[in-house]
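Yeah, one chain of the complex is gone here, protein chain that is, but the others are all in their spots.
A and B are the chain letters, set down in written order, and residue numbers restart from 1 in every chain.
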Amino acid sequence: MELKNLKNLKIIWRTFLFYLLIFQFLFLITHNKIFLFILLSFILIGILFPNFPEYLYQFGFFVGEINTKFILFLIFYFIICPISFIRKFIKRKFVGKEETFWEKIDFKIEKENFEKMG
Amino acid sequence: MKPIYILGISAFYHDSAACLLENDRIVAAAQEERFTRIKHDFSFPINSIKFCLEYGNINVGQLDYIVFYEKPFLKFERLIETHIYYAPKSLTQFIQSMPIWLKERIFIKNIIKKEIEENLNEKLNPKTKILFVPHHLSHAASAFFPSPFEISSILTIDGVGEWATATLGIGEKNKIHFFYELKFPSSLGLLYSSFTYYTGFKVNDGEYKLMGLAPYGNPFSETTKKYIKLIKEKLIVIKGDGSFKLNMNFFTFTTSCKMVNEKKWIELFEIPPRKPESEILQEYADMAYAIQKVLEEILIKMARHLKNLSKQKYLVMAGGVALNCVANSKLLEEKLFEDIWVQPAATDAGGAIGAAYAVYHIFLGKERICSEKDKMEGCFLGPKYSIYEIEKVLKKYPNIYYQKEENFDKLCYKVANLIARKNVIGWFVGRMEFGPRALGARSILADARDAEMQKRINLKIKFREGFRPFAPSVLYEDMKEYFIFDKPSPYMLFTAPICKERRNKLPEDYFSWSIKDKLYFLKSDIPAVTHVDFSARIQTVHKEENYKFWKLIKNFKEVTNCSVVVNTSLNVKDEPIVCTPEDAIKTYLKTEMDYLILENYIVSKRKNE
Partner (left out) sequence: METLKELLKFLIERRKIWLIPLIIILFLIGILIFVSSVTGVSPFIYPLF
């Protein structure tokens, strides 16, 4: 991830403003002073430490990486592994003595095929 | 009639490239690595695309078709099914591959549009269609459509595309028809890459080093015979028609980032995997020899089966395995086919050309006009630089000296004399080559008669393994005086033995010598290009295709009575071949090259010269 170019800086500051809006919205809905406190802290820190949004962005990215791997881990063990087990059970093939491993090609090289991604 | 512009793109696996077709003519093609200076760069080839459009003098809005060289959904299906089949072992690969696929690769259509529009600051024409061609059809089209044959058999073999790892087909005029395919994980390319890894070279980069190591193996030793036997009994089942199945208990490329199950391989071969950069023991050379023999056996069986199916007298080949020029020559010797044409950019980079041609001839149904000459333009499809641009760059380097020679023929004569006086010359002339080989546009040239030249260039200029041989470039008309070969080989895709009368007699126990001793034994009167088994990966240089390079070698012949020069790529280890004059100067300054020729300029590090 490159943080140095203008486009990324725009995204970072938009994200920071998004956070501010979320806390402002939460405060207006719940009238809970904690959200006002967080909102004002963010604004103050953002003014005093201009790099803060960048660190917040990096933190968000880091959390995202870890959580992505964790979610994929869950999907792998709760979805992929059961499917694998069921398929292996159903498709138990007794491998005989094949004469060849060549397989006939099932797709046709047709004009319509070119526009599809699969 | 308005010409049709087709932009072919290959990306995201290895060797990204772009190609621009204007009707059936290749206007330009280039690999992304040459611009980004990242070897085997697989990122979206925006620099290559930019170059192709600039060279073709068109803008983005004039493109009629943009075509990607594979089917992303088919590949995704293969990935998911592989993860499911090998679960739970495939966890690591699943977690590593899914984010990139889910974020980017499935949305390739959008990525192509976004990358082109954002980086070139121009909107795509709404009429421009983005198309997708199956991976092996890209390879087949890259082999058949630029070839000089109206009808021929087609054989494509690589690591893996979507599902197919090899295909047998036939091409006729502007159509391609496939007979059979071999499916992943049974892959000749991945089998060879596994041995590349085990012998300490980098996968997708070191395969040709493994090929170069093979002749150092002792074909008569018990170790070599044992290795061949073990490969054919334990690792692979080969049928008479060339089809085969890998024993996946020994391979882990489906479940992890490692190619092989090291524990099982150590038990089998009784030798651990070689650490990169460590000393090459004789056992590894024997292993290289063994896998080369097995690959040749499979290739010949496949070709024989294809011949029975297609009944055609010509063969065209593409896919990474087609770069194994030793195997190509063995296939030629079998005389199954009258002639064989191999796509010079046989790896995925050539897929960009193939995809574009597939659209032109198959999708659009355009007629194909064949001639004796192929359509690759000598493979000189990249950028070239004017004298003005070169001079501008030279002025940035006060520590080098240069002299301009207006008359290029005179320049050739001067350079020929420099080579004859044992100087190593960087040669940067004309359009850059497309594909992995330097063919006389971005080359390092030297005297093939010099016994020390191989060692000197390997260690002091290329900074690479000393055992690696160099390829000769020879005038086509004099080829038979030096090599036992009878067809043009302009792209360095075949090996040929040195003529018997030029060879020195081998001692009786030569094959049991160590690698170092074999390397330094004087094998012929052109020792710098003679490999340990008397073979050479030859390039025939033709006056019509590359006049300047031909003229240089012609002048060298006039000075020395020898029509052969050493030709290796202008780059150092772990860097791509140079692209711009600045790249060439930087490479020149990093090494002990004596002179650098930049078009009409002779560049030296020393003022007096």
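As a convention for this text, a contact is a pair of C-beta atoms (placed from the backbone, for glycine too) under 8 Å apart; a residue touches a chain by one contact, two chains touch by 3 or more.
Keep in mind the model is a prediction, meaning the values are calculated, not measured.
**Student:** Considering the whole complex, which of A:F27, A:F42, A:Y57 or A:W102 touches the chain not shown?
**Tutor:** A:Y57
**Student:** Going by the contact rule already stated, which one of B:M98, B:L191 or B:L332 would touch the omitted chain in the full complex?
**Tutor:** Once the missing chain is taken into account, the touching residue is B:M98.
**Student:** In the complete complex, which positions of chain B touch the hidden chain?
**Tutor:** 73, 76-77, 80-81, 98-99, 101-103, 106-107, 109-110
**Student:** On chain A, where is the contact patch with the chain that was removed from view?
**Tutor:** Output for chain A: 1, 11-12, 14-15, 18-19, 22, 56-61, 63-65, 67-68, 71-72, 75, 79-80, 83, 116-118.
The rule is simple: only the chains that are shown with their structure count from here on.
**Student:** Once you find the CA centre of chain A and the CA centre of chain B, what distance in Å lies between them?
**Tutor:** About 37 Å separates the centre of chain A from that of chain B.
**Student:** How about chain B: which of its residues touch chain A in the complex?
**Tutor:** These residues of chain B touch chain A: 67, 71-74, 77, 83-88, 91, 94-95, 98-99, 108-109, 129, 131-134, 137, 164, 167-168, 175-183, 186, 239, 241, 243-245, 305, 358-359, 362-363, 365.
**Student:** Note which residues of chain A are touching chain B in the complex, please.
**Tutor:** 68-69, 72-73, 76-77, 80-81, 83-84, 87, 98-105, 107, 109, 111, 114-118
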